[in-house]
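Note that one protein chain is taken out, while the other chains of the complex remain in position.
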Amino acid sequence: MLNFVDSVGEAVAGIEDGSTVMIGGFGNAGQPFELIDALMDCGATDLTVVNNNAGQGDQGLALLIKEGRVKKMICSFPRQSDSWHFDEKYKAGEIELELVPQGNLAERIRAAGAGIGGFFTPTGYGTMLAEGKETRIIDGRGQVFETPIHADVALIKALKADGKGNLVYRKTARNFGPIMAAAAKHTVVQVSEIVAAGGLDPENIVTPGIYVNSIVKVA
Amino acid sequence: MLNFVDSVGEAVAGIEDGSTVMIGGFGNAGQPFELIDALMDCGATDLTVVNNNAGQGDQGLALLIKEGRVKKMICSFPRQSDSWHFDEKYKAGEIELELVPQGNLAERIRAAGAGIGGFFTPTGYGTMLAEGKETRIIDGRGQVFETPIHADVALIKALKADGKGNLVYRKTARNFGPIMAAAAKHTVVQVSEIVAAGGLDPENIVTPGIYVNSIVKVA
Amino acid sequence: MSPQTTSQDLQTSDKPLGRDDLARMVAKDIAAGSFVNLGIGQPTLVSNYLLPEQNITLHTENGMLGMGPEAVGDEIDGDLINAGKIPVTELPGASYFHHADSFAIMRGGHLDICVLGAFQVSATGDLANWHTGAPDAIPAVGGAMDLATGAKDVFVMMTLLTRDGASKIVEACTYPLTGIGCVTRVYTDKAVFLTGPDGVSVRETFGCTLEELQDLVPVPLKAGPAVGL
Partner (left out) sequence: MSPQTTSQDLQTSDKPLGRDDLARMVAKDIAAGSFVNLGIGQPTLVSNYLLPEQNITLHTENGMLGMGPEAVGDEIDGDLINAGKIPVTELPGASYFHHADSFAIMRGGHLDICVLGAFQVSATGDLANWHTGAPDAIPAVGGAMDLATGAKDVFVMMTLLTRDGASKIVEACTYPLTGIGCVTRVYTDKAVFLTGPDGVSVRETFGCTLEELQDLVPVPLKAGPAVGL
């Protein structure tokens, strides 16, 4: 059921301790900073967070990690020049890391949304990121069995929503938004603009409203 | 390598006997009639054709089947009120049929384009369409292992192409075009209009030009 | 039968329901805001009885959400058809997508309800609706297995009895299966049944008592929860 809510606080209310939370964005592009700030304020802790990175600088996901609210990161690229909060927690053994090749991360999130029970991919075959995983040779290529990544909640950022919850994005800020929206039980979206149903061209919808639960406009 | 060609004949030249050919369309919507007519004229035979249906009436794919050029159909819904050419060939034992649930057909085509070696899906589990296939229980649900469907050639219909081969479609005629374009080694597209690179909004491209090899404008 | 429900309480109509009355009942039972796929044939009738205030979004598996009524006259557009290949219309807030994305909606469990026709439904909700199994039949499955397996709730609409008077609710399907344990409700001319792992219960009957219904159906029937569920 779709709800338009008035504040980011209302949008993230109900996220429980121990939840798996997907957070959109690649670096800062598409990162829903306001929703993350609201998640910080709402107090939920012991979170498993799925994001390509593990936070940059002193804002957004990085702060959530700094404050010890993240039990585990599932990501492809935690180490960056400004990922100091993650680095510190990781070196102190205070955060768990599941490192996933970026394409496997994307495909596993997509699989969750699409009802796929698991898939074989050549990516990672023969590497330490496939250790302990089932493998088989298909058409002469070694392949690794990867499983879907589901989430309780997705927090994403889009450009516009219409009255039916359909979304469009902006440039490379699109990144993980569409697949996370489909993979989470409950999807919360921050947008810059809300238009009436019919205000977006049906040919250009990127995320159909069926994947969206809460929408909040952020100035 | 992308080519803009002047005729549908040129567009399908080089399709060899014994090829696997994906043909876009769901019923008549999105069916590339002119390319199919050209395929008829070019003489290629012994084809395996992938399409949701097995031809309607006395045109397009139905005629290709009537003329005995199709050795095997891979489809989800061959039986229709006006699929008389397929019906006759099938009852005479003159055409092979691989019947695939429609979602498995779409996902297997998508898997080919996305480099997935195979996947598990609940669709078809416990039914005769899963007989002989590998199964496993994942998260308490029976699932069937399905493999990608690759093709030598895809023949599809889009609304417009730009100078880089990017495509947009029209309404439900979009159907199988985008996934077939990605699954075939060589993708041939008929369009109603060709515009310069930059003439389509980058946010609204449905099929990026990387998946397209030959484009022909059909009046 | 639960203590608070009598067979008489279950009878909500003094005669069997016609197809339109049944479609109206299904439409009324769909929760506001639901995303729904209506199968080809009898289930399509349901769309005639959905009310604007229900804010139901219809999905068609050939690549659209926000499908409107059948197109008439100048509205007819060969590029805008439903899964039955009938020209339809587009409502404000519609969206188009390709086939893999469309079936991801179905297979990923995002549709609240699909309504399908059936040859047979078993006591535990197995569905048979795609193939008679006759040796000379040309099989065709379309999206039936994806819908049966993927939707959160699978409603079936059918007559209770075949033309030969055999019950279509059966102990175990004799026709080839579409999906296992997937059907949650069966709307028929004579009763509404709830199916699941614990067997079949009857929500309400039309023109017959539970006892009379039991005489027609070869699986044990329980009186179901109070009408309205």
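Per-chain numbering from 1; labels A, B and C assigned in written order.
To be clear about the criterion, a residue touches a chain if its C-beta (ideal position, glycine included) is under 8 Å from a C-beta of that chain, and two chains touch if they have at least 3 such contacts.
Treat the numbers as computed from the prediction; the structure is a model and nothing was measured.
The chain we do not see here touches A, B in the full complex.
From the set B:A130, B:A182 or B:V216, the residue in touch with the chain omitted from the display is B:A182, counting the whole complex.
When the whole complex is considered, the residue among B:K71, B:R141 or B:K164 that touches the unshown chain is B:K164.
Which of A:N3, A:T45, A:Q59 or A:T123 touches the hidden chain is settled by the complete complex: it is A:T123.
The missing chain, though absent from the display, is touched by one residue of A:P32, A:G55, A:P78 or A:G118; that residue is A:P78. The chain not displayed touches subunit B at residues 1-2, 110, 112-116, 162-164, 166, 182, 196-198, 200, 202-203, 205, 208-211.
Think of the hidden chain as still there; on subunit A it touches residues 26-30, 52, 76-80, 86-87, 90-91, 97, 99-107, 109-110, 121-129, 142, 169-179, 206.
Rule of thumb we're sticking to: only the chains that are shown with their structure count from here on.
Common neighbours of subunit B and subunit C (chains touching each): A. Among the residues of subunit B, those touching two or more other chains are numbered 107, 121-122, 169-171.
Counting partner chains per residue, subunit C has residues 64, 90, 96-97, 100, 103-104, 106-107, 150 touching two or more of them.
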